[in-house]
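Working notes, structure below.
For this view, one protein chain was removed and the others were kept in their places.
Which chain is which? They are A, B and C, in the order written, and residues in each are numbered from 1.
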Amino acid sequence: MSEPHAHDNAAAHGEDEHHIVSWRVYLAIVLILLAATGTTAAVSYVDLGIFNAVVALAIGVTKATLVVLFFMHVKYSTKLTKLTVASGIFTFLVLIGMTLADYITRAWGNW
Amino acid sequence: MSDSQVIVHGAEKAGHHEHPSYQRHHFETTAQQFDATNFAMWIFLLTEIMFFGGLFMAYLIFRNWYYPAFVEGSHQLSMFWGTMNTTVLIVSSFTMAMGVWCAEKKLKNGLVWSLILTFLLGLGFLGIKSIEWTEKVEKHHVPGFHYSIQAFTNPASDPEVYKEYHDNPLPPDMAAHTQVYFFLYFAMTGMHALHMVIGVGILAVMIFLARAGAYTNGHFTFVENFGLYWHFVDIIWIFLYPLLYLISRHT
Amino acid sequence: MSHISPVLWQFLQHWLSNFPLWPPEASTIAPQMDALIFFMILVSLIGLTIVILFIVGFSVLYRKQRHPVAVQIEGSTLLEATWTIIPLGLFLVMFVWGSLIYFRVYTPPANAMNIYVVGKQWMWKAEHPGGQHEINALHIPVGRPIQLTLISQDVFHSFSIPAFRVKREAIPGRYTSVWFQATKPGTYHLFCTQYCGTNHSAMIGQIVAMTPDDYKKWLDESNSGNSLAQNGERLFASLSCNACHSGRADARGPSLANVFGSTLTLTTGEKVNVDEAYLRQAILSPSEHVTQGYVPIMPTYQGQISEDGVFALIEYIKSLNSNYRVEQTLTTTDLLPESEGKAAPATAEKGAVKQ
Partner (left out) sequence: MNYLSKEKGLLSWLLTGDHKRIAILYLISITFFFFIGGALAGLIRLELLTPQPDLMAADTYNKVFSMHGIIMVFLFLVPSVPATIGNFCLPMMVGAKDLALPKINLLSWYLYVAAGVLMLYTMIAGGVDTGWTFTTPLSTHYLNSHVISAGMAAFIAGFSSIFTGLNFIVTTHKMRAPGMTWFRLPLFVWSHYAASILMILGTPVLAISLVLIMLERVAGIGVFDPAKGGDPLLFQHLFWFYSHPAVYIMILPGMGVISEVVSTFARKRVFGYTAVAFSSVAIAVFAFFVWEHHMFIMGVSNYSTLVFSLLTMLVAVPSAIKIFNWTFTLYQGSITFETPMLYAFGFMGLFTIGGLTGVFLGTTGADIHLTETYFIVAHFHFVMVGGMLMAFLSGIHFWWPKMTGRMYPEKISQLAALITFLGFNLTFFPQFILGMMGMPRRYAAYPPEFQTLNVFSTAGATVLGVGYLLPILYLTWSLKYGEIAGGNPWQATGLEWQTQSPPLTENFPEIPIMDHEAYDYEWLERQREKEVPSVG
């Protein structure tokens, strides 16, 4: 890079040379999503105790991941896009995690 | 202080080569324009994550505090309409993805039809949502407006739901906390629906522009970015559905 | 102008006579707190001096007239590390020291005397165990650890005694506590330091620290006839708590004797310590934690007992080491005035609609 080009990967990932995902992938994804919806609805009728919530959320996360990766093309996007998504999730987890740090430890000891 | 020399080295000689008409003046290349707007959309979605994040945080706390109230509140939601809506939204995400695909492939008719389908599914979602909300209004389950806890202190008074779940009556103080559940229900689905309304509105305009060929000339940035938005709204629902509808459905 | 000049006059008058720079130290924690603050002031002064010395020194040495051509320097990893590590180290010392004091202030000793404090817009109400209550004032003996159990009836308030270097927010819906031990008799400021609406700045009062003898005298003078626990007992009867908590074998509710300080198992299998906060919850939102072996039939008393009433009930329950008193109350209930004795808990629907 003797002549550094500053637009991050602009040349490689512009509109002109855009990676086009096959429609078959989309179809497959939507079928998986629908199946997952059915599963999560069905599972909620089974008593798994605390795992009901865990399973429901796990399925939700999987579905969301599929949407993000394929429908939203993140799988085929630049590092920057991936980093952006990751930082959003990270900050969200900070909000949840650090707030819970207060709520959970309130019961410790007797003040 | 009067030296006004201009020390600038040109990257390319002024005048430039021909640009497509849709390229904005301040971008050097269409690739740069696409990249920048696409990235901007992602940044915007970040803010959306945090926006809904606050609501999810509130939900998490209160669900742990008032679990029985959340269970019975959840039983009041219609499993049928909820699942239906999830399906509708997922399919609309698919049609939207196909719309982007058609735009990329410069298939004008395909694009127009995908957008129309997405539009209709979006409307369908909102229609179902309004059916559900109307039911809540009728049952006095809108917090702050003639709220009634009868269905929770005396579940048998609501035979339809009772038939299915045989809920035990909640003690009155816990029953009062179903208000918190429904407050979050309305806040979350309301915010989500607001995003849907905006999306559907934009879709309506896009359909007309697409018919005029606006996105099938190689410049599909707008469709792509709108797709991101639409999918994001879908993702929010993917979480709202289990969190609000699927709390302990077993009897 | 006419407004300003008396002010100026007043100001000049007080110029030297009334110009304190440091609050009195009147509790055991105050010297400890001040030591920490002095340490931090010292570190800050040294840090600030270093920064200013460098700025002024360089400005003099390297001003343009004296040093016309700048020497370009990239930086220095060594220096960079120095001014990362030294402040970090000092800040960490402050952190550890501060946390020690924090835990000291908010961990009451076991032998502390408990005083209940209710904050409401815009006054403080203190309830002594002996039944004395006072408004916007707190009388305490010196030389004895005092624990305050605080709650607010409406919004956030904050109970602040600068001379003792302690402060604790009184929050609605939950007990908080703080403790202190006064060392010097005297009258000190009590402030509400959390903004709580229009008369926030009028929510002030006095802390009167007295010698133990004076305190005793004060207690006797302000005796209202009933101790807090006795008030609680009356409430217990008038709210018909004893209908269920009679302590008899066929009672619908558990016996409350010795329940304070014990560990209960809930229907969820969770184990809880019974402290003041738990008792409050059990009375106001009984269905949130149901004791194993019982069904959630206890009605909520939310909105029917004031926070002072809850304090009285708690004090009463704390004092129960057998069911003898309860059964006594049971037989005397008939003696209570008609209206009070029959005060059955209102139906919950009514409570909910009200919201």
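Keep in mind that, in the parts below, a contact is a pair of C-beta atoms (placed from the backbone, for glycine too) under 8 Å apart; a residue touches a chain by one contact, two chains touch by 3 or more.
These figures come from a predicted structure and were not determined experimentally.
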item	value
For the chain not depicted, the shown chains it touches	A, B, C
Absent-chain contact - pick from B:66, B:152, B:165 or B:215	B:66
Hidden partner chain, touching residue among B:77, B:90 or B:184	B:184
Absent chain, residues of chain A that touch it	3-8, 10, 80, 87-88, 91, 94-95, 98-99, 101-106, 108-109, 111
Chain not shown, touching residues in chain C	7, 10-11, 14-15, 18-23, 33, 36-37, 40, 43-44, 47-48, 51-52, 54-55, 58-59, 62-64, 67-76, 79-80, 83-84, 87-88, 91-92, 94-95, 97-106, 121, 154-156, 158, 160, 162-163, 165-169, 171-174, 176, 189, 191-202, 204, 302, 355
Those residues of chain B which, in the complete complex, touch the missing chain	1-14, 24-26, 28, 32, 35-37, 39-40, 43-44, 46-55, 57-58, 61-62, 65-66, 143-145, 176-177, 179-180, 183-184, 187, 191
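Assume only the chains that are shown with their structure count from here on.
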item	value
Touch list for chain A against partner chain B, complex	7-11, 13-16, 18, 20-21, 23, 26-27, 29-30, 33-34, 37, 40-41, 44-47, 52-53, 56-57, 59-60, 63-64, 67-68, 70-72, 80-81, 84-85, 87-89, 91-92, 95-96, 99-100, 103
Residue ranges of chain B in contact with chain A within the complex	28-35, 38-39, 42-43, 45-46, 49-50, 53-54, 56-57, 60-61, 79, 83, 86-87, 90-91, 93-94, 96-98, 101, 104-105, 218-221, 227-228, 231-232, 234-235, 238-239, 241-243, 245-250
Contact set on chain C toward chain B in their complex	284-288, 296-300, 302, 347-349, 351-353, 355
